[in-house]
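The complex appears here minus one protein chain, its other protein chains still in place.
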Amino acid sequence: MGEPVNSTLRRSRGRPLAVATCGLLVAAAVAGCSSGPAGPPVLNFYTPADNATGYAAGAEACTEAANGRYVVTQQTLPKAADDQRLQLARRLVAGDSEVDLVAMDVTWTAEFAEAGWIEPWPEQAAAAIEQGTLEGPLETARYQGQLWAAPLNTNTQLLWYRTDLAPQPPQTWDEMIQMSEALHDQGLPSYIEVQAAQYEGISVWFNTLLTSAGGQLVSENGDVLVDDGDAARKATSIMQRVGSSPAGDPSLSVAQENDGRLQMEAGLAAFQVNYPFVNASINTPPPDGGGGGTFIDEQGRPTAEDTGRRVVDVFAWAPYPRVDPDKPATVTIGGLNIGVSTTGGNQDLAFEAAQCLRNRENQLTNATEGGVPPTLSELYDDPAFQAEYPAWEAIRDSLESASVRPKTPAYTSISIVLADLLNPPAQIDPDTIVPRMATEVERAVNSEGLVP
Amino acid sequence: MTAASTAPAAEVETSPRGPKHRGKPPLSEGARAERKLAFLLCAPAVIIMVAVTAYPIAYAIWLSLQRYDLRFPADRAFAGLSNYVAVLTSGYWWSAFGITLLITVISVAIEFVLGLALALVMHRTILGRGLTRTVVLIPYGIVTVVAAFSWQFAWTPDIGYLANMLAEGSAPLTGQASAIVLIIIAEVWKTTPFMALLLLAGLALVPDDLLKAAQVDGAGPWQRLTQIMLPMMKPAILVALLFRTLDAFRIFDNIYILTGGSNGTGSVSMLGYNNLFRAFNLGIGSAISVLIFISVGLIAFIFIKLFGAAAPGSETEGRR
Partner (left out) sequence: MAVATTGSAKSKWAVANTLVLIYALVPVLWIVSLSFKPASTITDGNFIPREWTLENYTQVFGVSLFTSALINSIGIAIIATVLSVVIGTMAAYAIARLRFPGKGLLVGISLLIAMFPPISLVSPLFDIERALGLFDTWPGLILPYITFSLPLAIYTLSAFFREIPWELEKAAKMDGATPLQAFRSVIVPLAAPGVFTTAILVFIFCWNDFLFALSLTSTERSQTATVAIANFTGASEFAEPTGSIAAAAVLLTIPIIIFVFFFQRRIVAGLTSGAVKG
């Protein structure tokens, strides 16, 4: 296809020719759009690159199930959430009629709804979605009293720890920090791994700690509540202590999900708060997974020698550590929701296809093959799912007490501001950061001024 | 061949006189033909550059005068210069500006010294010169994003060979000062060959005979460099410095991959990117873009007016 392009361009030295070329190209594009046989309408389903094959399989299954009424085609977006959001936004703002279904991060609901990029779900379809779906994931799809998306999959964090270093898992962050420092004093692996790099992960950490301490960042009406009470102070001082602990990981301020997993598999970490994929990884042989982690000696130190004992042999999970010893932690919920775009032409069919794409079979496939926990509560009782997720009970419990990130169109700005203020965690001053945070978050909510 | 090698050198000296003789009569037929030819030759370049960029640039400037956030389409309104006020009174802008300036000045200075050395080696070496020159082009040719990944992997504790050479437990990408040093290293490594190429072009214009004559007259290597080569290379040097400074001031890829702008390492381009493409605030983001543009314009102005860098055409005009 390079040749014709090449020759048209080469001729187009003057203005009339250039215009003619553009005209031809437009004509070709229009013809390309309309010349297809009058088959069933094609619904384009945009998904993240991770597990793209799984979503494509779902699209195929739904096309088959539709029996010729519509065709669902999966389209892959970039790997990073920010890039996915940017590409979708560009297309939707430009009114791209080829965007029908979008797999949205749970934090985009308010933004896409307010900007007029996605349709609210009609009552009947909404009721069908609400039936049997876990409350936490459902909450992320609601905005201003309406359902804007269908929860496709979800995610939550647990505490993963080493039983040889901590026979009893810590109940609270205080306890975990003390245990870590005691291990460090004995010269044993002591790192606490958590997502503390300057990105969404550190905002998630803060949101979990804040809500666990009884606080809230922003209400759904856009009122900034972060400086109400002392929850934010408690949350930031935990972050500061973890970040500056001599027992901590020196790279903590650039650590993301995978860094924590790798440090644990390398035998250097005693604790990590992370998503369930770390369990799948350590139990998967290389090159796909960590292959059980490194060998460890009698005391639990990593060693290159074949001691017959690996990290996986002492690897266990527990509920996310509490802030308040009397209240379970409220872990920030993740995952994807399917939205129906306002720019595609076949909304009715799109609502139908969305329900199919998240049905029981497709969610189970995504969970067992793609490693993403489902949003239908009955699947947690399914043996196939339980086999894939040994921690399924802890995951379900964690999802039931989950917290949702602020439902405001400006969430991304809030997150950028928070990440900038909280990173590096070692340099947080809990006494001065909260009022600053309130000011900056207030400006971000109202889209005033810059984000860093 | 040898005759040719001396003749042009003499011509270069006298060339300013050449054009002066031509085109004295104001609008002779020759001048008109020359003008017509010039227009024909420039037309494709002008048409394509204007066609592709005029609307986007005008649009960016227009956006910078509005309150326009994609997430709040209903709030769109003309805002005058308030976006500029917001940017220029923001601490985020000035800290990013300072970091950018620091990275620009240090990396361009290092690049110049290294690039000159590299150019001299490429120019003078006899042993394996083909290999040297080819190899030097590799850092320049390699995709920036990929080179940045190479450095990032190299500096990551446990994974990287460089990190393993440092003291146990140090993570150089996590401190502000050390991270900036690493960003500068990555930037210098990648772009020094560009500088060297442009300087090499300048070196080629220094006649060997002049250097030999100077050598016979007893000038040492340092004197030959500073008294003969550098002055003769001045146009090439200024072109190289100008291009690299303009480029370095807009540094983005390396920072994006290496630190993501954390620990106070964000440049003005990172700031613009975050406001445009993450916060979706087109008004503020465009104002930042225009301010970067103005800063870069000032840098170019300083180079051209104060140091006499040759904007194409301006020098010939001056000679006439």
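Order of writing sets the chain letters: A and B. Residues in each chain are counted from 1.
Here, contacts are C-beta pairs under 8 Å (C-beta built on N, C-alpha and C of every residue); 3 or more make two chains touch, one makes a residue touch a chain.
Just so it is clear, the structure is predicted and the values come from calculations on it, not from any experiment.
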Report task. Can you work out which residue in B:85, B:105 or B:138 touches the chain that's missing from view? Result -> B:138
Report task. Determine which one of B:146, B:213 or B:302 touches the chain that has been left out. Result -> B:146
Query raised in the report: Please identify, in ascending order, the residues of chain B that touch the omitted chain?
Result: 1, 4-5, 7-9, 11-12, 15, 18-19, 23, 31, 34-35, 37-39, 41-42, 44-46, 48-50, 52-53, 55-57, 59-60, 118, 121-147, 149-151, 153-154, 158-161, 163-164, 189, 193-194, 197-198, 200-201, 203-205, 207-208, 235-236, 239, 243, 246, 250, 252-253, 269, 272-273, 276-277, 282, 285-286, 289-290, 292-293, 296-297, 300, 310-317, 320
Query raised in the report: Given the full complex, what residues of chain A touch the hidden partner chain?
Result: 1-2, 5-6, 8-10, 21-22, 25-26, 28-30, 49-52, 75-76, 78-79, 83, 87, 90, 94, 96, 258, 261-262, 266, 277-278, 280-281, 284, 286-291, 370-371
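Quick note on the criterion: only the chains that are shown with their structure count from here on.
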Report task. Please compute the C-alpha centroid of chain A, do the same for chain B, then give the distance between them in whole Å. Result -> 39
Report summary line: Residue set of chain B touching chain A in the complex reads 43-44, 47-48, 51, 69-73, 75, 86-87, 90, 92-93, 96, 156-158, 169-171, 173-174, 259-263, 266, 271, 274-275, 277-281, 284, 288
Query raised in the report: Mind pulling up the chain A residues that touch chain B in the complex?
Result: 13-15, 18, 82, 86, 89, 93, 111, 114-116, 197-199, 250-254, 262, 266, 409-410, 412-413, 416, 419, 423-424, 444, 447-452
